[in-house]
Each structure stands twice: as structure tokens, then as C-alpha cells.
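Left out: one protein chain. Kept in place: all the others.
Chain nomenclature is as follows: A and B, assigned in order of appearance, with residue numbering initiated at 1 for each chain independently.
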Amino acid sequence: MADHVGDASKIVYMPGDFVENVKVSEKTSKAILGPGLKQDGDTVMVTKPGLLRHKEPNIYWIDCHSRRYVPVRGESVIGIVCAKAGDVFRVDIGGSEQASLSYLSFESATKRNRPDVKVGDIVYAKLLVANKDMEPELVCIDSTGRSSGMGVIGRNGGFLYKCSLNLIRKILSTNCPLLSRLGKQIPFETTVGMNGLIYVRARTTVQTITIINAIAASEYMDNDQIISMCKKLADTFTMVQ
Amino acid sequence: MKMSEQKSGSQNVLRLMVCEMAHLSRPDGSATTFQGDTCVMTSVYGPTEVRMAKEQIDRTTVEVVYKPKSGLPSCAEKSLENIICNTCENILLGNAHPRSAINITVQEVQDSGSFTACCINCCCLALLDAGIGMKCTMAAVNCCIDNEENIIVDPTRKEEEQSQAVLTFAFDSKDKNIITVITKGKYSQQQFQKCLVLCRDASDSVFKFYRETMEKKLSKT
Partner (left out) sequence: MRETPLSNCERDFIKTAIAEKKRIDGRQAYDYRHVRVSFGVERGCCMVNIGDTRVMAQVSCQVVEPKQARPADGTLYINVELSPMACPSFEPGRLSDFGVEINRLLERCLKESRCIDTESLCIVAGEKVWEIRVDVHVINHDGNLVDGCSIAAIAAIAHFRRPDITVSGDEITIHPASERDPVPLSVHHMPICVSFAFFEQGKYLLVDPTDKEEKVMDGRMIIGMNKHREICTLQITGQMLLLKDQVLRCSNIAVVKVTEITELIHKALENDREERAKGGKYGFAESVPKNKVTSNHKVSAPVDMETVEDHVTSTFSQNDDVIEIDSDAASTSESDDSVVIMDKGSGAIGLGGPSTWNVDDEMSELKEENKSNTTKTKQQKSDTNIVVSIDDSSEEETTEILVEPSIQKQKKKKGKV
């Protein structure tokens, strides 16, 4: 397989390919392999199709397009509460198993003071436990006991949109202009879960639908196209109003 | 499209291959593959929850459902399901997601020869589309030996019916080792070797096709 140095970002790796010339850290002489890569003896093997990404000095991963979420520890996700089971809520986060969310892991929740969560609510939460052999566990507080934005969302309108995982990573990346540009034209609030769910709420129904459609359309656009789309969107919106 | 009609005698070609990916909105991965007139549609869900009875504590359960176009599935269809399932299990990273299932549904759209090979290729493309961890990719090529002992690679249905033996090989992309062999009819050991080499050669272009397809799919990101 071709060398990754140079214009590596456009080379598509297929499962079974090998990545050569993997740079290692000078201190520890180790390389960090992310999703889609696996050590196979002395070589690094690709297990998922996609583009190889590299972060200096020694982090490598494969940017793979998929739609099914596999829980990863520490990621923030949006889940739908499916059931109350004793002390925990069962939350669907799109993975192979439902995650559990204890009623005590909400801000200022105590045994007496139970949080107000109903079946069908959506929650923004962080994965505390996620590994292949265990049931994923969510929390709505950080280590200091604060909610820091997590908890039940979507009680005052707004819409939940499901999209592919690569689109989520794209709009959350720092160089993606989509959300900031859109926000200049139409004020809206949004919550993005790494599991492929986006919650959007704008002032009116029409605006919310507009934002959702703009996000959906941006999946196969580059940054220039996104900017021009946002411009056009702004023009039509000022025209209508 | 009509390549199948042009080929005759010693001139052997793999028919036109067309594929469309991610065209179904519900599944995690989907692909439709055409090889000449033969057409198969495949969807993949996974990793998803698994039924208690089929749960495996240390590995992913692969479930394959084959849907014939007309009529109800019978033994032959169940056997095809089994073949596809075993072939896919060979290339999937089984221990990456224990206690989960990968559900593959294969829908027959048109059988015009080399059908099993098309099913396997379509499954591989759907798995690639779903982004499921695999050790390598796989490609299947079908060939048949006609009554004049000529070998026809990627035969049409008519050619298959008039032949004395039909052989299908599935190879992995790493070392081009055989994953699956399905044969029907009478052939000598020498003929088998010859078919094997021919199909192995032909599989190169299928692998190349996979790569082109993925490159094209990822070209806009």
C-alpha cells in the first residue's frame, strides 16, 4: 500500500491493507492506533474502509463512514428514554444494547428528590462505561456533580434528526463552518450527540425544518459549498421576511 | 449490459459490474450489485442486539436471511444462506463486538448466471458500506466447464445450464486464499486447478472494483 506521508488524506484504505511507515513517539517508541486499525504482528492492519487520518506525532485512525453507533467511553450522546426499570432508566442510544442511566446521576438528584424523566424523553448524556463486554452506562453529571449542559432536553419543542456518524464528526470538527454560519442567519439552539442524533430548536417550526434540511444537505458538501449554501439561505430568508 | 451476448468461445470476460451503495435509508449498510443481468440486493444491520438463543459470549453472531424472488424459501435457499454466512464469518472480525449480531439480508432480484458469486460480492460491498470491522475483503468468481471442456468465467444462466460442471470460488483479498468453494457436476483435478487459477485471476478485477467503488464514495468528503 502507498505511503501515507504526502497527500495521504485522499487515499482510501480497504480492510486487509497495511499501513506502512507508522511514526512512533520518540520517547516511548509507541504509536497510538485508533478505530479501524489493528496491530498484526509487526505491521498495522486496516479493518475498516476509509481514509487514514494522522495526528502528530503518533496517532492514527481510519475515518470510516457508518450509521450504526458503537459506544465509546467519554463520548456525549443523545438517548431516548425507553423504560424505567427500578433505579435506572433504559436509554436507547442506537448501539447494540440499551444503555442504563441511574436516576442518581442527575444534577442535585437524591434518593428523595428524583429527577423528572418520562419515557420518551430525550437526554443528553456522557458515556461513563462503554466497553464491548459490558452494558453501556450513561451519566448526566460531570465529575464535580454539575450538569454542565447535560440532562433532559427537548421539552420545549424542537426536533430530533438522525444522520450518519460521519456527518456528526464533520459538523463538530473545528474547521466546519456549518453551524456557526447557519446561526448567523437563523438563531437556533442545537445539541449534537456522537451517536448520530442532532436536536435542533429554532424560533419557529419553519426555521427548525430549514436548519434540519441544511444539515442533512451538507453531508456531501465541502466547506466552500456549505458557505455558499448558507449565503443563499440567508438571501431567501431575508427575502421572505 | 449485453456483454454476455458478445462473449463466445475462448474469449472470456467478467461481465459488466455495476453497484449502488447506501441506497436504502433504513439499514446501516446496503448495496445492489449487478453482474451482467444478474442482480442481488443486500442490506446489513449491525452490530445490533441478538436474540438470547443465538447469543455467543465471545463473538458476533452472523445471521443471513436469503429472500428468493418468488415462492417460499426451501432447502436450496437455506443452504445458500449457510454458505454466505460461513463465508462472511471468515472475513469479519468476530470478537470485536461480542454478544451482538450482524444481520445480513440478501434479496434475489435477477438470476442470470453466476448467482452465488454475485451474492457474496454484494454482501462484501454491503459490509463495506456499513463500515463493519473486517480482516480483509472477499471476492467470488464463478466459472463453468462446458461440454467441449472449455472453461467459461462468469457464465450466463444459459451457459451454466449447458455445462457439465459449475464451480464458484471465494477468495480473500490478502493472500488470495480460498475461503469457499462450491462445485456442482463432474470435473477432473486438472480442470479444477485450471478453474481455480482463472477465477483467482479474475478476482483481482473484482477487488479493484471494490476499491474504486469506495474511493468514489469517499471522494466527496
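The rule is short, and it goes like this: a contact is a pair of C-beta atoms (placed from the backbone, for glycine too) under 8 Å apart; a residue touches a chain by one contact, two chains touch by 3 or more.
What you are looking at is a predicted structure, and each value in this text was computed from that prediction instead of being measured.
Here the missing chain is touched by one residue of B:Q56, B:N86 or B:Q110, and it is B:Q110.
Here one chain is not drawn; of A:V72, A:L104, A:C176 or A:I209, the residue touching it is A:I209. The chain not shown here touches subunit B at positions 1-3, 7, 10-27, 30, 32, 34, 37, 39, 41, 43, 45, 48-49, 65, 67, 69-71, 101, 103, 105, 107, 109-110, 112, 151, 153, 175-176, 190, 193-194, 196-198, 200-202, 204-205, 208-209, 212-213, 216-217, 219-220. Counting the whole complex, the residues of subunit A in touch with the unshown chain are 80, 82, 92, 94, 118, 120-122, 153-155, 157-160, 162, 199, 205-206, 208-210, 212-214, 216-217, 219-221, 225, 228-229, 232-233, 236, 240.
One rule holds for everything that comes next: only the chains that are shown with their structure count from here on.
One inter-chain figure worth recording: subunit A and subunit B are separated by 33 Å, centre to centre, where each centre is the mean of the chain's CA atoms.
Remark: subunit A residues 10, 12, 14-16, 36, 38, 45, 47-51, 63-68, 70, 95-97, 132-133, 166, 170, 220-222 touch subunit B in the complex. By the touch criterion given at the top, residues 28-29, 45-50, 91, 93, 96-101, 128-137, 172-174, 210-211, 214-215, 217-221 of subunit B touch subunit A in their complex.
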